[in-house]
Structures are given as structure tokens and as C-alpha cells.
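Heads up, one of the protein chains got dropped from this complex, but the rest are sitting where they should.
Labels for the chains are A and B, by order of writing; each one numbers its residues from 1.
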Amino acid sequence: MMKKIAFTLSLIVIFTFLFSVISSDIFASWKNKDVARYYLENGLKKTGSPNIVSSVVWDFRAFDTLGEETVLFTAAVGIFTLMIFGPKKKKKA
Amino acid sequence: MILLTIFSIPIILFSLLAALSKDLLRAVVFLAVSSMCIALAFLLLKAPDIAMTEASVNACLTTLIYVIAVRKTRRYEE
Partner (left out) sequence: MDVIIRTVSKAIFPFILLLGVFIIFHGHLTPGGSFPGAAITISGIALIIISYSLKKAERIINEENAHKIEAIVALILALIVIYEPVFRNYIKYGTRLFELWSAQQILFLNLLGGAMAATALLLIIFLMVKE
């Protein structure tokens, strides 16, 4: 019990330290982010919607949203299949 | 910034409590509280779309499906 708590706490501390070290340089500058700057500056002009998240999800990257809808459809069909072919009944010998 | 560090402590605390409890219904409630704290952290980081999606999907529908699943099997682990 004590071993589990010590192990998880040490994992949390190590990963927070690593994340704070990495994110201090990459997430703060506009050096390598040409695509994000293009989406922010030309989003309103090309699609006509002030919500840039919607324009990225449905206009610039519509294929990824189609893939997510496929995942939802597969989940619903998968549960339906599991309910039809239920658990096997035990044979009474 | 201060509010973000204050509201990120319950995330770790409730997730730890959910993983270490033997009563499965109590673990599901702890997961719901942790999801609401994550949604609040998303709001403090200026992302309202993801906060709305996380709050409505993970704190409302996932908890419902987990409660139905726990009700059909055992409630106490081991």
C-alpha cells in the first residue's frame, strides 16, 4: 500500500518537472509555428466565421472530423453487435 | 496563474483516491469531480470550446455509463 503511493507520487513529480522544462521554450515563441499563424490570420477572411476552432475543425481539417465521426459510428455498431450475440449459456450436463 | 496552481491540486488528489478505493461507486464519483476540475483548468487557460466539451461529455455522460456498468456487475472490488 505504501509502495503504491510512493511510486505514483514519484512518477507525478518526475513528469511535472520534465513537462515544465520542455514547455518553457517550445510553447512560448512563434519561431516554428507557420501553420498556426496562417490559420489565425486568414481564418476569418477565407471562411467567414469568427470562431476559429470551428473553421479549423470543419474547413481546414475536415478529414480528421470525418475520422472522428467514423469512430463514433463504429462504437455504436460495436455495442449493438455485442448485445445481439450475448454471453453463451452454460450447458446443463 | 495562482488560481491555476490552486485548482490543479484536486485533480491529482481525486485521481489518486479514485484509483486506490475498493468501493467502485465511490471511484466513479471521484472521477466525475476530477473531470470538473480539469474543465475549470481548461477555462482558466482560455479555451472555452474544450471546457464545454469536457464538462458535458466526461462529467455527465461517461459517469452515467459507468454507473450503469457498475450496477450490472459487482459493487465491491476483491
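As a convention for this text, a residue touches a chain if its C-beta (ideal position, glycine included) is under 8 Å from a C-beta of that chain, and two chains touch if they have at least 3 such contacts.
Here the structure is a predicted model, which is why all the values come from computation and not from measurement.
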It is residues of chain A that touch the chain not shown, namely 44, 47-51, 53-55, 57-59, 62-63, 65-66, 69, 72-73, 75-76, 79-80, 83
Contact residues on chain B toward the hidden chain run 48-49, 52-53, 56-57, 60-61, 64-65, 68-69, 72
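Here is the rule we use: only the chains that are shown with their structure count from here on.
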Taking each chain's mean CA coordinate, chain A and chain B are separated, in whole Å, by 17
Contacts from chain A onto chain B in the complex sit at residues 4-5, 8, 12, 53
So, in the complex, the side of chain B touching chain A is made of residues 12, 16, 19-20, 49
